[in-house]
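Here the complex is missing a single protein chain, while all its other protein chains stay put.
Order of writing sets the labels: A, B and C. Residues in every chain begin at 1.
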Amino acid sequence: MIVTDGSPVSIVATDADDQPTRTPELEALYRGFESELLVPLWTEIGDLMPPSPRSKALPHLWRWQALLPMAERAGELVPVGRGGERRAIALANPGLGGRPFATPTLWAAIQYLNPGEDAPVHRHTQNAFRFVVEGEGVWTVVDGDPVAMRRGDFLPQAGWHWHGHHNVTDRPMAWIDGLDIPFQHFAESTFFEFGPDEVETREAPERSRSERLWGHPGLRPLTHLRPTPATPLLAYRWEHTDRALTEQLALEAEGHGATVEPGHAAVRYTNPTTGDDVMPTLRAEFHRLAPGTETAAAREVGSSVFQVFDGTGRVTVGERSWSVERGDLFVVPSWQPLTLTTENGLDLFRFSDTPIFERLYQHRAQNDRQENPR
Amino acid sequence: MIVTDGSPVSIVATDADDQPTRTPELEALYRGFESELLVPLWTEIGDLMPPSPRSKALPHLWRWQALLPMAERAGELVPVGRGGERRAIALANPGLGGRPFATPTLWAAIQYLNPGEDAPVHRHTQNAFRFVVEGEGVWTVVDGDPVAMRRGDFLPQAGWHWHGHHNVTDRPMAWIDGLDIPFQHFAESTFFEFGPDEVETREAPERSRSERLWGHPGLRPLTHLRPTPATPLLAYRWEHTDRALTEQLALEAEGHGATVEPGHAAVRYTNPTTGDDVMPTLRAEFHRLAPGTETAAAREVGSSVFQVFDGTGRVTVGERSWSVERGDLFVVPSWQPLTLTTENGLDLFRFSDTPIFERLYQHRAQNDRQENPR
Amino acid sequence: MIVTDGSPVSIVATDADDQPTRTPELEALYRGFESELLVPLWTEIGDLMPPSPRSKALPHLWRWQALLPMAERAGELVPVGRGGERRAIALANPGLGGRPFATPTLWAAIQYLNPGEDAPVHRHTQNAFRFVVEGEGVWTVVDGDPVAMRRGDFLPQAGWHWHGHHNVTDRPMAWIDGLDIPFQHFAESTFFEFGPDEVETREAPERSRSERLWGHPGLRPLTHLRPTPATPLLAYRWEHTDRALTEQLALEAEGHGATVEPGHAAVRYTNPTTGDDVMPTLRAEFHRLAPGTETAAAREVGSSVFQVFDGTGRVTVGERSWSVERGDLFVVPSWQPLTLTTENGLDLFRFSDTPIFERLYQHRAQNDRQENPR
Partner (left out) sequence: MIVTDGSPVSIVATDADDQPTRTPELEALYRGFESELLVPLWTEIGDLMPPSPRSKALPHLWRWQALLPMAERAGELVPVGRGGERRAIALANPGLGGRPFATPTLWAAIQYLNPGEDAPVHRHTQNAFRFVVEGEGVWTVVDGDPVAMRRGDFLPQAGWHWHGHHNVTDRPMAWIDGLDIPFQHFAESTFFEFGPDEVETREAPERSRSERLWGHPGLRPLTHLRPTPATPLLAYRWEHTDRALTEQLALEAEGHGATVEPGHAAVRYTNPTTGDDVMPTLRAEFHRLAPGTETAAAREVGSSVFQVFDGTGRVTVGERSWSVERGDLFVVPSWQPLTLTTENGLDLFRFSDTPIFERLYQHRAQNDRQENPR
């Protein structure tokens, strides 16, 4: 880009109370600023330094019943292959100017793979994961290790590992992808590299090598003793998640403190080499609300995307409110309060950008159920 | 904001090689995407996932000789006080759409205070610092502790501490401010609070209480033993910086390895409670090139702003190149190579967003002088 | 203790080459040292500063077939209860002066509980664990949480948690205890407190509450997000350990790198909140040698105790060598090389004091199979 004509900067003098008196001299100064590519703080501070975060992103809900047919239609019309790389269709937050960004930092998309198709191998610095709300039959091959994808599974995919997907069945499969694409796009840290057009192996084992090495609670192979920035465990299976949540509610019923608040069980997916989040920029959790539960309003710095995994309920984010059911996806922008209620029970997958803020000491949270949030 | 009319999303089908065949069915699908606030990856991937970072920011130089008169003129026309908060004029990178952002993450401004003036007290989550290229006479009061500002001093100001400034002399003073405003604006983590209109104290001591507690090399007060996210030392004085750089070049001359590369001395300002960067999002350094030095080309993920403190030299950033002298400020966008040369010696202050990338494991660096950069 | 008579110090002048000439003046000086409670370095340096660690502990083997009958006989003659606290019989290394210390830092004992008996509740700063080589029927109650003990289970018991044991069956049960008693005794950091004479609950659930909360691979309850110095998981079950080892050998057979060396699978028990060792002073591991395996000689700073869990083999520690079988316990002193061989397969439980040395940057290891050991 070459700046050929005029300045990209434009400063408007106004008669607002907190602005300097609008005089010809001031106008001349502002023109001088423009020609030197300068912008005063005093005309911008209201937008740049609000009392608390004002997200550009809006609370929004995408219905699975609308999303899935779109993906199916794309499966008919759009080939998957080198260049486009993935048949992935991203949520575009209505507040973010038409970009494929669910929130300012998070990407969320439905991906769709027809029988026999391969999504070609590549790697990128973006951290990623897949979560499966329904279906099965695709193996994602990570650094040559084939990982089955099935309903309820969470499949992390840390940055700069080779990966492709292939569908070994005779039925299509859809799932959601979550990534930190908007964050890395904004922060300008993205690297990308192409691999082979087809996955390295068509093996479709029940369990990946990664799970066989790492999927034993509290046990660490002696061959891998150094902490790694992201989890080496490539699949967090639904049977474990479901059991953990079931146990939390059972423990609560037995009188022990195991839930976040009454009727609200929750687990965080973690990196077994550190006990910390699965990936440096992404947090992933699963929440289960027992029938009749209403959560306390809670808000925090950073944004989240939720997908309803099962059940029905009502979601309130800021001034928006929706009834939700299986597969629906919604966005909670930074510092917007969230409340969840359910009559019959509600299972929710959640991911967020919280590790970014925690690692940079910018995280804050507020919760109606407690003065000093955990 | 309410989306009332049409979708903010707009998808264009093209005949590009890597795009699906442009058919009425595809167009209909794209219209369906738009109405559901969806965007496909395959039309966006080129922009979102380039092989290496392509910064929107451009290499650019702001001349001190142009900047300072603007600040002086603002000192005549623009009052400083509540609301506008600071008489600060920010560098607006020509690639960033007229926003007051030196780089996508960094704010750099010249601030100007007339004799007797107060910049009112406030606090914000943004991390900040001041660096003084010339002049003296202003005290910045941080949580009630008055800190003198003089040529060569680096004065960190970590997020969420109360601070104001006052000029005790009969001469105006200018300095530069650096903050992570663009980063926090984008990430939506900003909190801001007003304090008193005037600074809490008009004392103007030679050394701040912070320096008296913390300014002793390797010594820590027993009253403050916990690590803090940002440095408790509020002033890094020029005499120490200058001496450290002088010693590195002297050690090099005596045959010991003390410089980054021949003729290139450098120190990083650090948090004495951790040995790490002064603030969680900002790195600050001082570089000295001995006469006749040419640095190896180097690039890294993340962006930097440099200010020439003394001497003259030539700076090359990507495809741009400038002769520089005292006070000049220039920007190095992410992954753009930087080379510095000087005939007569060159002293440079530098700040960057590198801690963000290191803490999130996204940092990369390349350097022509070594295969595996430190 | 009051020093009433003479000095506890005694210094002997010798004619050794590296000693000062033995003169009446020197003798007088030495008597002066004694009266002032002083000791010269030059008479002691050989013992205090050897070229590499010379352990006072000796390699030694205790046979399960000798140990278990002793414990059974103690079960007949020695009551368990307040004061004595535990019917535990400790290994006394022949090099350590008759103290009940397996190594200078580690305690290892067989504990024995008759049908219906309680080992009373107490807590202490010592870190502890139990490992079960055979039998079942005892529940250890930790902070009120009953934890079943069965063959192959590893049951950590971090310092300063209340715990007692009770045998709910009509058969006695024996197991081994490991603690850092000698280390804390030497370092003088021991606190101890009595609790109730009987365990808080006689419930005997299949799985402890701890396992129900924490025993899901990679999943962390949202109620417990802070790292803890020791593991919150109170039982590491044999089924998981066995499966992890089986998988490592299977992966090796499939051509993947999953074993420490050919035929040698191993896992470390870890704290899921950090990925680090289960307790700050104790490392615990399980090793499996496939039939026909011979390990490379390896040695490291710090001492270990091994118990044979299954199979048979030959163990060589320094200049000692033994054939071993189920239940046999042996000690590897600091810096003594260890080699293991087996014709028919060998399963070994191991614990050590290595975390002490790693956390203090005193750890070293040498291994014949690699130049730079992991």
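As a convention for this text, a contact is a pair of C-beta atoms (placed from the backbone, for glycine too) under 8 Å apart; a residue touches a chain by one contact, two chains touch by 3 or more.
Quantities reported herein were computed from a predicted structural model and do not represent experimental measurements.
Q: Tell me which residue among C:213, C:267, C:301 or C:324 touches the hidden chain in the full complex.
A: Considering all chains, including the one not shown, the answer is C:301.
Q: Tell me where the left-out chain touches chain C, residue by residue.
A: Residues 1, 3, 7-10, 17-20, 23, 25-26, 29, 32-33, 36-42, 44-45, 47-58, 60, 62, 66-67, 70, 73-74, 77-79, 82-100, 104-105, 109, 124-126, 159, 181, 183-193, 229-230, 280-281, 301-303, 333-335, 353, 355-357, 359-364 of chain C touch the chain that is not shown.
Q: Go through chain B and note every residue touching the omitted chain.
A: 209, 212-223, 225, 227, 231, 233, 236, 240-241, 243-244, 247-248, 250-251, 256-260, 266-275, 278, 285, 374
Here, only the chains that are shown with their structure count from here on.
Q: How many angstrom lie between the centres of chain A and chain C, each centre taken as the mean Cα position?
A: Here the centre of chain C sits 44 Å away from the centre of chain A.
Q: Averaging over Cα atoms per chain, report the distance between chain B and chain C in Å.
A: Distance between chain centres, rounded to whole Å: 52 Å.
Q: Provide the C-alpha centroid distance between chain A and chain B, rounded to the nearest whole angstrom.
A: Computed value for the inter-centroid distance: 29 Å.
Q: Mind pulling the chain B residues that touch 2 or more other chains?
A: In chain B, no residue touches two or more other chains.
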